[in-house]
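In what follows, a single structure is set out as C-alpha cells and then discussed.
Yeah, one chain of the complex is gone here, protein chain that is, but the others are all in their spots.
Read from first to last, the chains carry the letters A and B; within each, the first residue is number 1.
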Amino acid sequence: MEQKNKARYGMVVDLDRCTGCGNCMMACAVENNLAPAEKKANDRTGITWMRVYAMNNGKAFPAAETVFVPMACQQCDKETPCIAVCPQNAVDRDPGSGIVGQVPQRCLGCRYCMTACPYHARYFNWSDPSWPAGMEKALNPDVAPRMRGVAEKCNFCHGRWHAARARAAAQGRSEPDPADYIPACVESCPSRAILFGNLDDAGSEVAKACQEGNCFRFLARLDTESKVYYRSAKPWVREMAEGNRMPSGKDGNLS
Amino acid sequence: MIEQTLPRLPVESAPAHTIRDWKAMEKKWIPRGLPRCSPGRFYAWLAPWLLLLAIGAYAMYLCFAEGLQHTNMDNRFAFGLWIYLDLTVIALGAGAFFTGFLFYILRWKEMTAVINAAVVLGFICYSSAIAILLVDIGQPLRAWFTFWHPNVHSMLTEVTFCLSCYLTVLAIEYLPVLLKNRKLRQVPLFLVFEYELHRVMPVLAGVGTFLSFFHQGSLGGLYGVLHGRPFAFREALGIWPTTFFLFILSAAAAGPSFVLLMARLTQFLSRKQLVRAEVFAQLGKVSGTLLLFYVLLKTLDTMLWINRIYPQTGFSPYSFYAEPSFGTWVLLLEIIGLGLVPALFLVNPRMREKPWVLTLMAFLACSGVAFNRFVMTVQTLALPTLPFDRFLRYVPSWQEVAAFLAVLAYGVLLYSFSFRYATLFPQERDLRNQ
Partner (left out) sequence: MSNRITRRNLFQLAGGSALGMLLSPVPWKLLDDSAIWTQNWSLTPKLPRGPISIRNSHCTLCPGGCGIAARCVGGHPYGLRGTGQHPVNSGFLCAVGLAGHHYAYHPLRIDAPCRFTGREEDSRLIPASLEALLSEMSGSRNSTGGSRPGGSIAILDSRPGRSVSQAYQEMLSRIPGSVYLTPPSNEESTLEEIRQISGVDGWGFDFENTHTILSFGAPLLDGWGTPGRIARRFFHRSPKELILIQAESYRSRTAVQASRWLALRPGTEAVLAMALAQVLLQDGLCPTDIPVRVADWQEFKELAFRLPIAAAAEKTGLPVSAIVEVAHALAGSSSIVLGGCDPGGGPLDRTASRAIACLNILLGNIDQPGGIISRREAPGVGLHSPRGLPLSDVADHSIRWMIIDSAASGYSFPLSLLQHKLMHDKGRIVCLSPYMTPIAAYADYIIPTPAHLESLEEVGTPPGAPASSWGLSAPLLPRTAQSVDPLDLIPKMSEALGFPGGPNTSRQELLKQRAAAIMAARQGTVFHPGKGAAVKVSTRTGTGDFWNLLLEGGCWVDDPTPPRPATRFTMLGKEQPWRERLTARLEQPGPSPDQLVLMPVGWKNATSSGSVPPMISKLFQESDCRSLAGTVLAHPDTAASAGISSEGKVRLQTRSGEMEADLKLDPALMPGVLHGAVGPCVNQAQTLRQAPAEGLLALCPVEEDGSWRITPAQMKKA
C-alpha cells in the first residue's frame, strides 16, 4: 500500500498568523462547488472541506488564550486511515502528487472512512446538495459537484493541480511550476498563514518551514505522517496539538 | 394427467370462500401433532408487528428517497444506531453458526432440539443486518461496488463478502426447515431437494462456520484497525487486531445463550414445553465456558490496551472515561457485570439447573455482548480525538428507531411463521406425548 510519490504536496499553517477570518473556508467552498447550508444543517452535518476551529488554552478570563486552527484533510502519508478502510477503493493517493483523493462516483456512502479519520476532515452528503435558483451558472466548471450519499473532503484543489499540469505539459514540462499550483485557501489567506508546496523539494519554502523547531503536526503520536504541518511559537499550542492532552473536563475544555 | 398424478398445491385446491374453509385449510399447513393457537389469535398477534413493519418501511422509504438527512447521524457520528444494531444482531445470530458447528461438525446429537430454531434465528439476524445496511449506506444502488472494486485491506470488504455468502448459506440451511412442512412435502421436487440438501448440510455448516468465524472477526477488526481512534484501536496479532478474535469468541459465547433465551421465550409465549431441560443446560454450559474464556482474554486485552496503546497515542489512561456519563463503570459493567458474573453462574452445574438462573444469566450474557458492541460503536465515536473536540452526544431520529423496530418486527413475524408452520423444536412432540 505504501507507494513512493513523485511529489509530496503539503502545507505549513502558521497558527500565530491566523486571525480566524474564514477566508480559507469561503474560498474553498466557492472553488470546490460546495453547496450553501441546507435549512437544517449545523456544524456537525455541514460540509466544510476547510474548517477553522478555535483552540483555547483552557484557562479562564483574563489568562485565556486562543488560536484559530484551520483544518482540512491532513493528507496522511502513512497507513492513511481512510484509504485502508474504504471497501471499494473510492479513496486513493495520487502517486504524482501524494494527494489523497476521494472518488465520489465510486463511493457507496458507508462512512467507514469518516469514523477512521481522527481529524474529522471528511464530510458526508446527508442530502442532495442544492443551490439557490440560477447559482449553478456560478459553479466552478473544473470541479464536479457531488451527489447525495457520498463522502467528500479536501483534495488540495485537485482541479487546480490538473490545470497546472496541463499548462506545464503545454509548455513541454513534466512537472508543474510550484507557483502555478496554489490551492484556493492558500491563495485567499490575507495573513499568508498557509505555506504550500512540495515537501520533497528541499529548496521549497514549505519543506524548509516544516523542519523548523516550532513546527508540529496534530495528533502526531497517531503516526499517520500527515502532510499538513502547523507552527506556533506558543508552547501550549504545540503540547496540546501533539496529543499530550489532559483529561477533558465537563465542558470539553482542558482542566 | 399431471393434475392427477401430482398433489395439487393448496392455492389451487381450496376454494376458500368461507372463513371455516379457510381455517380448515390453514390447519393443514401446521405440522402434525403440534397444537397451535387459532388462526385468528395468531394473526391478531401479528397485527401490531405488521404495523411496526409498515412504519419502518415508510422510514426506510424516506431515507431512500431523500437521503440520510432523515437520520440524526452526522459527520462526527457517522455510524449510529443501525451499525450498532448490525453488530449486535450478527453477534447474537452467531447462535446459528455455533449450534451448527456443534451439531454437524462436533456431532453433538442433543443439539437437534434447537438446530432448526438456531438456523431460523440466524437467518433473521443476518437478513435484517443486510437490510439495514442497505438503508444505512448513502448510495444503495452502488452496494455491489464492493464486489466489483474490492479493497482487500478493508475489514468492511471482508464483512461484506462473508455476510452475503453466509446469508446465502443460511438461506440454504433454512430451506429444509421450510420444506419439511407437510403441505410442501407433497411436492416431490421439494422432497428430493430437501433430501439432497440434507446430505450437503455438514459441508454447508462447515463453510458457514468458516465464514461466520471470519466475519465475526472482521466486524471486530472494523474498529480494532482504526489507528486514528485510540479508544477502539488494538494491536495486531498477525494481520488482525485483537478485537478480531475477541469478537469471534464473544459471539460464539453469546450465540448459544441467545438460542436458549429465544427458546425459553417461545416456551413462555406458547405455554408449551419445547426443549428438554438438559439441552438448555448444555447450551448454558457451552455459553458459560466460552464466556469465561472471553472474559479472561478481554481482561488481558484491556490491560494491554491501558498500558501500551494509551501511552503510545499520547492519551492519558483515564481520559476516555472522563465524561461522567461514560465513566469507568462502563468498563466494569462490560467485563464484570455482564461478563464474569453470567460466566461464573453458567459454568456452575448447580446454578444451571435452576431455570430462572439459567435464563437470567443467558440474558446477561447476551446483554454483555450487546453492550460491548455499543461501547465499540457509540463510545468510540463520542470520544474526542483533537484537542479542541468535545465529547459528543447522539440521539437517533424516529426514522432510525422505526427502521430498527421494523427489523425487530420482521424477525418476530418470520419467527412466528416458522414456529407455526415448520418444526422448530423437534422435541416438542415427544415432550407433549409424555
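Rule of thumb we're sticking to: a contact is a pair of C-beta atoms (placed from the backbone, for glycine too) under 8 Å apart; a residue touches a chain by one contact, two chains touch by 3 or more.
These figures come from a predicted structure and were not determined experimentally.
The residue touching the chain not shown here, chosen from A:133, A:170 or A:202, is A:133. The chain not displayed touches chain A at residues 16-17, 19-23, 25-27, 29-31, 33-34, 36-39, 41-43, 45-48, 51-54, 56, 59-62, 64-68, 105, 128-141, 144-149, 184, 187-188, 190-193, 251, 253. Residues of chain B that touch the chain left out of view are 1-3, 9, 11-12, 139, 141-142, 144-145.
Convention: only the chains that are shown with their structure count from here on.
Inter-chain spacing, taken between the CA centroids of chain A and chain B, is 40 Å.
Residues 1, 38, 40, 42, 44-47, 53-56, 69, 71, 79, 81, 84-90, 106-112, 114-120, 122-128, 147-151, 218-219, 221-224, 240-252, 254 of chain A touch chain B in their complex.
Chain B meets chain A in the complex at residues 66-69, 71, 73-79, 136-140, 142-143, 145-146, 148-151, 153-157, 160, 222, 225-230, 312-316, 318-319, 322-324, 380-381, 384-392.
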